[in-house]
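The complex appears here without one of its protein chains, the remainder shown in place.
And then chain A:
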């Protein structure tokens, strides 16, 4: 421990030099156990309070003290999905930002990259997630899927095929599905904002 004490002294001296005056030492340390904030929460608080989202993305927190579970709404103002309101549930675990946020679509929707169970195929939600990304980038990425559905990485293969072969048919299918109706024997939820 002798070496460590040397390092401690050195650091204290540096700190004193930096602050210009020695900090008043005194009162001993507490003996009971104060509440501690976890690393995941520290990071998440930063991510959430610094969210900078377009008007088309809304986040709502059922419990204002729980950053780890919240809801998300995407309201596209242009593109195939204009006029729709899409609900998502976001779950973040204690291992954030090692583990990516888990996002699931709550509506049954007709979208090449979202399957009927609400699973989402977005690279930064899985294989390309990295701790340097933040919550904002994921939400922007998700928003982008509604502006530019990507037929090359399909989860709903039928929808992707239609998008590749016949754009106007795809457009019709999307607007029919958003009104609440059947496309190829599958019923889709009504998500129109009226």
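Throughout what follows, a contact is a pair of C-beta atoms (placed from the backbone, for glycine too) under 8 Å apart; a residue touches a chain by one contact, two chains touch by 3 or more; residues count from 1.
Just so we're on the same page, contacts and distances are computed from a predicted model.
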Name under which UniProt lists the unshown chain, selected from "Cytochrome c oxidase subunit 3", "KLLA0E21099p", "uridine/cytidine kinase" or "NEDD8-activating enzyme E1 catalytic subunit": "NEDD8-activating enzyme E1 catalytic subunit"
Absent-chain interface as seen on chain A, which is shown: 1-4, 6-8, 11-12, 23, 25, 29-43, 45-46, 48-51, 53, 59-61, 64-65, 67, 94-95, 97-98, 113, 115, 117, 119-121, 123, 126-127, 129-132, 153-155, 157
